[in-house]
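Please read through the structure below; I'll follow up with questions.
Missing here is one protein chain; the remaining ones are kept as they sit in the complex.
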Amino acid sequence: MMQWASWAAFFNMGGYAFYVWFSFGLTAFCLIWEVLALRKRSAQALRLSRLLAQG
Amino acid sequence: MNDAWVTVLRRDLLLALRRRSDVATTLFFFLIVSSLFPLGIGPEPAVLSSIAPGVLWVAALLAGMLSLTRLFATDFADGTLEQMLLAPQPLALLVTAKILAHWIVCGLPVVLLAPIIGLQYALPNDALVVLVLALLLGTPALSLIGAIGAALTLGVRGSGLLIALLVLPLYIPVLIFGAGAVAASQHGMGAQAHLSLLAAFSLLSLVLAPMATAAALRISVE
Partner (left out) sequence: MNINWFKYSSPQTFYPLAGKMIPWFAWLTAAFAVAGLYIGFAIAPTDFQQGEAYRIIFVHVPAAWMSMVIYIVMAGWAALGLAWNARLSAMMAQALAPTGAIFTFIALVTGSLWGKPMWGTWWVWDARLTSELILLFLYLGFIALQSSIDDVRRADRAGALLALVGVVNVPIIYFSVKWWNTLHQGSTISMGAAPKMVTTMLIGMLLMALAFWMYTIAVALMRVRCIMLERERTAEWVKQLSNFQE
């Protein structure tokens, strides 16, 4: 972190904190959400298969 | 080969003639949508003439799209479509007959009504001429591309809205050049470039769309 005077300056992003962090945050949120949704989908598919096998 | 093509064309036109509602609803929709914008925006001629190209083209797009669901659905229901698929003539060729019928019934009336609506939007006379030319050159592409959407969504529930979602993005080039042609003539610039591009696009669609439509029909029916 060579160019930031302090952590506070880093978070502040020259006054553009909202825009920068919202962008990165939204990106991370979307990608993580996608992975979690797929995990859930996989579990549901397996559960359904088990139910069908038993029933 | 020609016999079958002419037969398909004549049959579709005859059926449309009997169910006159198709022509009427398309025209009325075009008329109503065009009337909504002045009501929403205000009657100033200057404003209306500046939005006229875009508004009239969007209204034409939407009006043409309404009738697409019926393009293949009735033939599918009564078994005619299967006959066409089994016929010795290339399906793509027979499809062009159906698309031509659709254009005559739903596209051509819009082209003919458009100058009258254009007058309501205070379009000058040469812009009106360009409008008719542009629609004449562009609406065939709309029917051709729309047929692909109709074939893909054959028999699917909610196909009306689905066709819109599939086909409207593909209509965008026609919209841009069609409206652009009218706007260019309004600003005193020549519309030749736009019109040539429209013609090129329609020709390209004429070559490619029937094959894609035929492929889509086989996918949907088999």
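Letters A and B mark the chains in the order given here, with residues in each chain numbered from 1 onward.
The rule is simple: a residue touches a chain if its C-beta (ideal position, glycine included) is under 8 Å from a C-beta of that chain, and two chains touch if they have at least 3 such contacts.
Bear in mind that the values here come from a model prediction, so they are computed numbers and not experimental data.
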Candidates B:116, B:165 or B:203 - the one touching the absent chain: B:165
Of B:62, B:93, B:122 or B:215, the residue in touch with the unshown chain: B:215
Residues in chain A touching the chain absent from view: 1-4, 10, 13-16, 19-20, 22-24, 26-27, 30-31, 34-35, 38-39, 41-43, 45-50, 52-53
Touching residues (missing chain, whole complex) on chain B: 148, 152-153, 156-159, 162, 165-166, 168-170, 172-173, 176-177, 180, 183, 201, 208, 212, 215-216, 219-220
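Simple rule for what comes next: only the chains that are shown with their structure count from here on.
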Intercentroid distance (Cα basis), chain B paired with chain A, Å: 43
